[in-house]
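One structure, as structure tokens, below. Some questions next.
Removed from the display is one protein chain of the complex; every other protein chain stays in position.
Our next item is chain A:
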């Protein structure tokens, strides 16, 4: 197999507080890079939900990597085969690195369709069963820069038996070996990176076994699967991730699937995760909410582009109004529920609120529109609500990742945690 160009340079590694670095050599020509901890750009079929290129590019800093999922794309295999030039060109994406994962992290799918030789994805036309051969044929037509190996991750439901968990680790390793074999033989996939998938459900020894075995294979990095929000207790997840990352080589990136809430991101970064998917701002958008949590730890508000007193005031104000925000900790099995990191713009209190979503936010939505307008768009079911919220939520979420890297660089992760979690806990306390 042609050696990939992907390379992880770590600037700082402190056990228990995370890894700061940059992933370089991304893309076929290797000219792209991605800072870690970081997150990918979430997409539906190559399109950031609700956004056209015009609206997407109002965002000043976008991650260099776009995530696409086979659940969206498998059904278009024949079309892509006819097209011949790969998905990037097909979807009009010119200047991005393309990462292809198996499932859509924002959508749950039915279980019980995985077999010894196959996994299934659900597209608009229903279930599509994938063998390793079909999976690899898809990768050849999609021609991503980087993809996740085929994996059996059906271990996240409660009461999954030890036997089933062991089977998922074994199958996933077998799939990886087959994928690697076909990958190495394929000219189309020369220079394309493959990530191995670490499974093991909630059983630590299976997690460790999966990590050790996967690390023996020539993979460019690792996907940590079956740990998504809702699948298990947060403390257990962090413990499992710490155990897994200890087994993985330092010089390869670790991508955690299905986790996106800011508090969870912070805990998982501390446990050694480098990369996340950005489906969380999409979920927030779909429930008509706007991310508003504060992550500014800069002593100079102008440099940070966000005025902390204004954001603090926002929090105080929401408290005073007695907002009944849900505490994310208590709702681990329902990702459609609102978290304490967001405000619900459908709420009547925003009807005549002529402030931007977040005071000082530089996104297109906050610079041009007010909460009252967003409220109106939501109650009238107008399509622009999704567009504007997606712009703001994406900007806010990626801003948080920037702040996270800044905090790691300046030894201020504790301060950031207090900012992100502390204020939230205070809010929860006042409600209880």
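Assorted remarks:
Rule of thumb we're sticking to: a contact is a pair of C-beta atoms (placed from the backbone, for glycine too) under 8 Å apart; a residue touches a chain by one contact, two chains touch by 3 or more; residues count from 1.
Please note the rule applied: contacts and distances are computed from a predicted model.
Note on the omitted subunit: UniProt lists it as "Queuine tRNA-ribosyltransferase catalytic subunit 1", one of the names in "Queuine tRNA-ribosyltransferase catalytic subunit 1", "Ubiquitin-like protease family profile domain-containing protein", "[RNA-polymerase]-subunit kinase" or "Nuclear cap-binding protein subunit 2". In the complete assembly, the contact with the undisplayed chain comes from A:76, out of A:32, A:76, A:166 or A:254. Mapped onto chain A, the interface with the missing chain covers residues 44-55, 58, 72, 75-76, 78-79, 82-83, 90-92, 123-125, 351-352, 354, 364, 368-370, 372-373, 375-377, 379-380, 382-384, 386-388.
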